[in-house]
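Starting off with a structure, shown below.
Missing here: one protein chain of the complex. Every other protein chain is in place.
Entry: chain A
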Amino acid sequence: MTRPQEISVVDTDLELPQEGFIELEGYIDNIKTTKGALIEILHKAQEIFGYLPRDVQLYIARKLGIPGVEVFGVVSFYSYFNVKPMGKHTISVCMGTACFVRGADKIINKLKDNLGIESNEITEDGLFSLKDVRCIGACGLAPVILVDDKVYGRVKEDQVNEIIDKYR
């Protein structure tokens, strides 16, 4: 049997902060029962680290005494969990039906052209990452884009540049 330490490989250039692991450990130790709590723990881990790299997943697996593959299985199943680091600003384009019929596809294509990335990718300078998200529920303002938590409603194609430039 391979010992867990031997599996662990840091596959990103980014150093993961030690304090993060201490905080996560404290969180896991304090929940009433770890039975069925994997998704909660992953939410917390993503809140701490911003994403869920392999080392964090393996750390959780070891802590809970379950195989790493089980953790990865859950992480890869849900779209809310990221395995790659995100940019400084996350641009989310609502791809709900209401936004789609009012032209969200054009907006996202424009953003892709502008930033030179596809969905779920990060720009070279690490400033932006682009996501297509499901309905955020602001259908009255369709089409909607979110930069971090700020909502921009009734976005027109030619306004896209203007919005991005605010964050450069």
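What we mean here is this: a residue touches a chain if its C-beta (ideal position, glycine included) is under 8 Å from a C-beta of that chain, and two chains touch if they have at least 3 such contacts; residues count from 1.
Note that in this section contacts and distances are computed from a predicted model.
Chain not shown in the complex: UniProt lists it as "NADH-quinone oxidoreductase subunit F", one of "NADH-quinone oxidoreductase subunit F", "Glycine--tRNA ligase alpha subunit", "Diguanylate cyclase" or "Carbohydrate ABC transporter permease". Annotation: of A:I28, A:L42, A:V93 or A:I122, A:L42 touches the absent chain (contact as defined above). Seen across the whole complex, the unshown chain contacts chain A at 35-40, 42-43, 73-74, 77-81, 95-98, 100-102, 133-142, 144, 151, 153.
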